[in-house]
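One protein chain is absent from this view; the other protein chains keep their places.
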Amino acid sequence: MKKLINDPEHVVTEALAGMAEAHPGLRVDLENKVIFRRSAPSPGKVGLVSGGGSGHEPLHGGFVGYGMLDAACPGEVFTSPVPDQIIEATKGVDGGAGVLHIVKNYTGDVLNFEMAAELCAEEGVEVASVLVNDDVAVKDSLYTAGRRGTGATVFVEKIAGALAETGASLAEVAKTGEEVNARSRSFGVALSPCTVPAAGRPTFELGPSEVELGIGIHGEPGRTRAPIAPARELARVAMDAVHTDMPLSGDCLVMVNGMGGTPLAELYIVFAEVAAYLREKGATPARSLVGNYVTSLEMRGFSVTVCRLTDDLTRLWDAPVETPALRWGR
Amino acid sequence: MKKLINDPEHVVTEALAGMAEAHPGLRVDLENKVIFRRSAPSPGKVGLVSGGGSGHEPLHGGFVGYGMLDAACPGEVFTSPVPDQIIEATKGVDGGAGVLHIVKNYTGDVLNFEMAAELCAEEGVEVASVLVNDDVAVKDSLYTAGRRGTGATVFVEKIAGALAETGASLAEVAKTGEEVNARSRSFGVALSPCTVPAAGRPTFELGPSEVELGIGIHGEPGRTRAPIAPARELARVAMDAVHTDMPLSGDCLVMVNGMGGTPLAELYIVFAEVAAYLREKGATPARSLVGNYVTSLEMRGFSVTVCRLTDDLTRLWDAPVETPALRWGR
Amino acid sequence: MDTRFFTTWIEGIAKAVAENREHLTALDAAIGDADHGANLDRGFTAVREALAAAPPDSPGKALTLTGTTLIRKVGGASGPLYGTAFRQMGSVLGSAPDVTPSDLATALEAAVAGVRKLGGATEGDKTLLDALAPAAGALRRAVQNGTKTEDALDAALTAAREGARATIPLQARKGRASYLGERSIGHEDPGAASTVLILAALRDAAGG
Partner (left out) sequence: MDTRFFTTWIEGIAKAVAENREHLTALDAAIGDADHGANLDRGFTAVREALAAAPPDSPGKALTLTGTTLIRKVGGASGPLYGTAFRQMGSVLGSAPDVTPSDLATALEAAVAGVRKLGGATEGDKTLLDALAPAAGALRRAVQNGTKTEDALDAALTAAREGARATIPLQARKGRASYLGERSIGHEDPGAASTVLILAALRDAAGG
């Protein structure tokens, strides 16, 4: 395993130290492993907290800042944060208007956030939560863990964050977060596996001409293995999965997301195909992100996330944001 | 070779099509392979043109926009653009105040830009050029091709671009670009090679515990091979090379750049070490970029670039910029 | 069974988890995210430190401290689930200085109930419950039959082992492995495997 690290045990803390150096707009609590907006809490504003395993950078720490999150709690690599971190973050961003937890639907994330939320509630902090579960590669069922949360998390964090900046109530911010999630779907494809530093070897093996379809963001194997195909075809496989689950129409917010190891030019090639697909279905790629936003360490591949916009959601998407990884309007 | 492409021959054009879809602020001339600011030319403003081989994205196309480049000409992967492209770009951005070519010091880039500049001059477009040659891994000598241009290109493009926005003359913009280059140094380390699509296999082979020191940005082998070491040590090797060549002091602009395949968390770990190194030498990491800015396809590794700032350069760095890959202040 | 017995048990778990760290991670790599070994090792290392820093004076307190520490240090799915399991056992045992085999069976049943409630899984979902629930059942039956402690714990361990082995042909319906759908079939559940380690350490603590 070749990685730019010092010690597999200290990856998260040392990366946080680097973030603290690089981003004066953040306040990083190295002891509790929480990344705060320097100005947190904002009195009267709903606080937004997200978190999850590390290894998905810039998610979530890179989205802390004006117009998006107030704090992020990174767990160990691919491991949900512990309740202590979440409690620390929640209390630290409570400006009196309550705190929204944005939680990706993984058993670990859900359980740890729930535990934290209960304890915070006991201490008098009002907490609501939005569960993100956009990954159509996973069959949805009442009897399973349900769908994973992946790319839509960025949309939920951005749009709920923008609404919170307007002074909206906790209920309103939560409702809009849920609406974004409900209107979003994702599908991912891996060209290579990734290596968890503490594990030291790749989570799965792929042959020199194989890809994994329906990959998640934790280096977990996907649902099927297929031979490598042109970008055009892989993009269509992903978009077909999305469209089958949620017929595409109207203005769409589209993210073509690298998994950490994919050259940007390749993502643009995929994006061109995705945009063409949308147009074929009568939908429009009205807003877009192309790049590394929700990664799986050094994995190569891509995921595509589509959100069917409304005018309100478009306005909130366009609102100013100032975070390490997403910035416009200020 | 597994890549998200359709055909090695069409990588550049298809990626450009994706950029055109994703960035309404750009106008992409697919036939001539030039990425323009949609508003180009800006009457009375010095036009900035850069370009070079593709495979370094977001360089250069991702830096086209307000406060930075007016146009970029991407060549084939790792191959300088041809004069026709550069001429098209130059004429397309000439707003009457002349055009600055920002050229990385590679024989191919230099020759093709020179040819284009001559032909443009014959047609009455005033052209000046800044040669970027910041890579201390290469010995500087009058009798060789000299040092490569790498990370400092981003600094030159941003700072010269900011000055051009103020209405400064071609000579002033060129002079400031040269100043940035003169005050900047870079050094790169590769953990893995990369594969040029048309070549189909990696440019070099690295053992499972080897790194290449002094790597360039074209998948070319570096100056020496060494066993993998902790990030702390690799960062120090890079910073020692920089500091030996240009003693570090004062406020510095620092970029820790992924080569395309490096997880962001690893780059932050390197950045923490780089910042510590600067402080040891009595210098300050006053401004920074951490991420993929000048890549080598899917290569894993990092490069570090340091520019010793002046107050003027800091102000120009802080000025608003609005491009796909660098954006703040608007 | 006194406090000493329980701290021996927990020390035994910590040792077994450290020794089987790679194995648990490899199981998790096959159908999960390759962190189960690291997670539990981090957790039980912290548990060891916590027990050393504030030696508990009753079995119940030892288990509660263990559970709380797991919740605070592990993260992931297994942190809250195992944490709850141990906290439930601690709460059942209260501050009594001595624990009978029947108390222990009650405690394990409480652990099962806690995991079931928190995680929403039932047996057959291919989770640690598939090892933990049969173990609790076997212990209860053995105790009811008046089996001596070592043999009762043997029975619990055997039931856990069989339960874990039985997860192999199952398709996961809970946890991360459920994302693989049919591809989860043919692999042992990592949490069930770690539950076997916990039951084996319990058996070992009884000596004989």
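Labels for the chains are A, B and C, by order of writing; each one numbers its residues from 1.
As a convention for this text, a residue touches a chain if its C-beta (ideal position, glycine included) is under 8 Å from a C-beta of that chain, and two chains touch if they have at least 3 such contacts.
Remember, it's a predicted structure, so these values are computed and weren't measured experimentally.
Undergrad: Where does the absent chain make contact, in terms of the chains shown?
TA: B
Undergrad: Among the options B:P83, B:G261 or B:G301, which residue touches the chain absent from this view?
TA: B:P83
Undergrad: Which candidate, B:H60, B:H101, B:K158 or B:H218, sits in contact with the chain we can't see?
TA: B:H218
Undergrad: Write down which of B:S39, B:T107 or B:T244 is the residue touching the left-out chain.
TA: B:T107
Undergrad: Please output the residues of subunit B touching the missing chain, sorted low to high.
TA: Contact residues on subunit B toward the absent chain are 53, 75-84, 106-108, 111-112, 115, 137-139, 143-145, 148, 196, 198-199, 201, 203-204, 216, 218-221, 223-224.
The working rule: only the chains that are shown with their structure count from here on.
Undergrad: Using the mean of all protein Cα atoms as the middle point, what chain has its own Cα mean nearest that point?
TA: A
Undergrad: If we define chain centres by averaging CA atoms, which chain lands farthest from subunit C? Would you check?
TA: Comparing chain centres, B lies farthest from subunit C.
Undergrad: Could you state the distance in Å from the CA-based centre of subunit B to that of subunit C?
TA: Computed value for the inter-centroid distance: 54 Å.
Undergrad: Using mean CA coordinates as chain centres, what's the subunit A-subunit C distance in Å?
TA: Once rounded, the distance between the two centres reads 32 Å.
Undergrad: Touching two or more other chains, which residues of subunit B qualify?
TA: Touching at least two other chains: none.
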